[in-house]
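Here's the structure, in structure tokens; my notes come after.
Note that one protein chain of the assembly has been removed; the remaining protein chains are unaltered in position.
After this line comes chain A, so read on.
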Amino acid sequence: MTAAPTTDLVAYDDAVRRYDPVLGIEVHVELGTRTKMFCAAEVEFGGEPNTQTTPVSLGLPGALPVVNGTAVEYAIRIGLALNCQIAESCRFARKNYFYPDVPKNFQTSQYDEPIAYDGWIDVELEDGETFRVEIERAHMEEDAGKNTHVGGTTGRIHGAEYSLVDYNRAGIPLVEIVTKPIEGAGERAPEVARAYVQTLRDIFRALGVSEARMERGNVRADVNVSLRPSPDLPLGTRTETKNVNSFRSVERTVRHEISRQAAVLDAGGVVIQETRHWHEDTGITTSGRVKSDAEDYRYFPEPDLVPVAPSREWVEEIRASLPEMPAARRRRLQQEWGYADAEMRDVVNAGAIDLIEATVAGGTSPAGARKWWMGELARRAKQADVALASMAVTPAQIAELEQLIAAGTINDKLARQVLDGVLAGEGDPAAVVRSRGLEVVSDDGALLAAIDEALAAQPDIVEKVRGGNQGPVGAIIGAVMKATKGQADAKRVRELVLERIGQ
């Protein structure tokens, strides 16, 4: 079996015109349990190497695993959220292979008896379209340790002088979620892949089963892609790109593989079934190891563990305690807030949903909250190149700002200055108003002095207004506003000016 060794790519649009892409995605999520999957070692991100271990997670002779009940509960939560069946009884198996980051030289995983199976999840694309992804299974397993290769140029094992292994991660509970072949996405396949992984991430967070931080590797995706000339033909040979660690990379990986495989097929070649690596910097995948029949993990049921048999009562209890799922919540909030579809989509894509919800809870109208977060704040976040949620202002402060406007204490323009103060760490809005002296001036005495000065400076305009043309009065008002540094109540200024001119 030889493939045309090519790095040529077919333009994406051409590729999806000639081939039907089929995806398969495996997502691993690290569960946020206090202890590991099979022992009492505490789990904490960033600990000193090899400090979060027990004889069990080090694979010492004689040590035995015990299943973490919380991890089972979390796995069931995930299964239920993905509309899966929950097994009445399921077993762990041993996946045997020699590698230094696997302390026992086998990984304890589920093989032919996953805890959850046959589910589905609807994912929403950016334009609001919904795509259903069928779930094959969700199973429990343990993570491996982490290798660090020292002395090489690339941090990879080749050329390294020695390697260090940190077993803190070994034994952290994982749930692996495997899709059925995702067919029918067509040209939108990359988008579907990204939206699917993002949907899972949101669900993990809503369920409280994981912090689900991509950048920490809490959620990792293996992306399988294959092409076939037409949807009615059998599936083509797939490649599996391992450990894709961001939503954007998931999308780019699929896109790249479609273009790459199309080029191979166009050239009359054969796609090799293999593991591939994604390179964030160059935006391409490269060949890893070839998956062949030689890879035999000699799975067999783990004899050190008894089957996990969640009672139906327990499963129903868990089902009843599931929180509202992100999609349902979005639908509910959109209705409550009265946003148009496009408005809601923008809010979701901007990651502003929690912020707006909290702002509304603080008493601001949904429209007012959206105006701030999607307007002024979104603009500033973009300028500063930071996420909206990490701006140095809280929903409660925005709600307070809106209250100050509603009470007439400040106007919109002043409000932006107050926001400057809040973002600069000068305190809550009311405090900034006080310390910066930003209250609206509506005291007639103070205004009249400024008005008289402005009238005296522009007698020609006064004449025009007296002649019945109110148009130019704005110039007078502008001068007064300028003189009062914008703190004057513009409406009152107008009233007083007209009164003064005798209109």
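Note that a residue touches a chain if its C-beta (ideal position, glycine included) is under 8 Å from a C-beta of that chain, and two chains touch if they have at least 3 such contacts; residues count from 1.
Keep this in mind: contacts and distances are computed from a predicted model.
Per its UniProt record, the hidden chain corresponds to "Glutamyl-tRNA(Gln) amidotransferase subunit A" from the list "Branched-chain amino acid ABC transporter permease", "Glutamyl-tRNA(Gln) amidotransferase subunit A", "Ion-translocating oxidoreductase complex subunit B" or "Serine/threonine-protein kinase RsbT". Remark: the omitted chain is touched by one listed residue; of A:A11, A:L60 or A:A406 this is A:L60.
Listed residues A:E48, A:D232, A:D296 or A:D412: the one in touch with the omitted chain is A:D296. Considering the whole complex, the residue from A:Y19, A:F106 or A:F247 that touches the absent chain is A:F106. In the full complex, chain A makes contact with the omitted chain through residues 55, 58-67, 94, 96, 98-100, 103-106, 163, 165, 293, 296, 298-300, 303-306.
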